[in-house]
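Only a single protein chain was left out; the remaining protein chains are all shown in position.
Here is chain A:
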Amino acid sequence: MLDYREAGLAPDDLKEMYRTMHLARRLDERMWLLNRAGKLPFVISCQGQEATQVGAGYALDTTVDVISPYYRDLALVTHFGMTAEETMLFAFAKKGDVSSGGKQMPSHFSKKSNNIMTQGSCVATQVLHAVGASFKFKMDDEKRVALTTLGEGSSNQGDFHEGLNFVGVHKLPFICIIENNKYAISVPVELQYGADKLSDRAIGYGMHGEHIDGNDPIAVYKAVKEARERAMNGEGGTLIEAMSTRLTAHSSDDDDSYREKGELKEEDCLMRFKAYIKEHEVADDEWFETLEAEAKKIVTDATKAAENAPYPDAREALTHVYEGVNNG
């Protein structure tokens, strides 16, 4: 892992980054338990990709920058201000779900007040929304950046190519992170693309490209920090390929039978970061134990609140079709 001082981070930054990664992991794990207990119909995971997500989020200015995330980005949106309770309300499809009011499947994150753009399920469409946001920032000469994320599978979609090409033409303040977890559901990278590195595609778009260890939050932080600086200096967009790990099956409806078990745990970014923090004497066991207890309480409280919350009224299915107009 990269030396945190080299990336300009302080010990407290590492603790803060770990805290968010850890909370997202525990929320995610709880949702799987709730799914297996028959309480949640569906879970799609961030597990194994928290380092990429929090490393990236930590390098942004959450007060002005905008993210157009994808469905694995629980840790990223948690960093941007999605609360544990909001995540659980969404998972349970209860009233008070800020992302969609109970309309969308879980993990289709959205929260305008925290600069999180709404997303659909058709992959890579969100790339163009971030491109459009960054075009707005350039038009209005605003010092902000739009960041989008997607899996390596989605990077084969036309919207990815069309959008990054446009970013290259106008040198937009834009960052794209491919969270390359090496599987598009069951299809391995060998059957997804012929390139050595997806970051090499950046050359074709006329932008900066970087291939990094996505299991190292410090490396991700450094790459995104530099990408943001380039964007602010008018040097255009960046394509980052963060080599990452999907620790779970694609979703709760997938059995993961198409790949070997066991080897993945070695690439667990949370365990790796914990070892790094201890090794550098940034925090001791007591700190981790306290954090564990805190997270457990946060997750349990959020779960209880969501379980106890009412469902939306059935007729809310008709709301917000157009401004001030409900349908049906």
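Quick note on the criterion: a residue touches a chain if its C-beta (ideal position, glycine included) is under 8 Å from a C-beta of that chain, and two chains touch if they have at least 3 such contacts; residues count from 1.
The rule is short, and it goes like this: contacts and distances are computed from a predicted model.
**Student:** Name the absent chain as its UniProt record does, using one of the following: "Polynucleotide kinase-phosphatase", "Pyruvate dehydrogenase E1 component subunit beta", "ABC transporter substrate-binding protein" or "Ion-translocating oxidoreductase complex subunit C".
**Tutor:** "Pyruvate dehydrogenase E1 component subunit beta"
**Student:** Out of A:Arg72, A:Lys94, A:His108 or A:His211, which touches the unshown chain?
**Tutor:** Checking each option in A:Arg72, A:Lys94, A:His108 or A:His211, the one touching the absent chain turns out to be A:His108.
**Student:** Taking the full complex into account, find the residue in A:Met21, A:Val43, A:Ala56 or A:Ala130 that is in contact with the omitted chain.
**Tutor:** Checking the options A:Met21, A:Val43, A:Ala56 or A:Ala130, the one contacting the hidden chain is A:Ala130.
**Student:** For the full complex, which residue in A:Ala7, A:Leu23 or A:Val66 touches the chain that was left out?
**Tutor:** Of the listed residues, the one touching the omitted chain is A:Val66.
**Student:** Residue-wise, where is chain A in contact with the chain that is not depicted?
**Tutor:** 66, 68, 97-104, 108, 110-112, 117-118, 120, 122, 125, 127-139, 146, 158-159, 162-163, 165-166, 169, 319-323, 327
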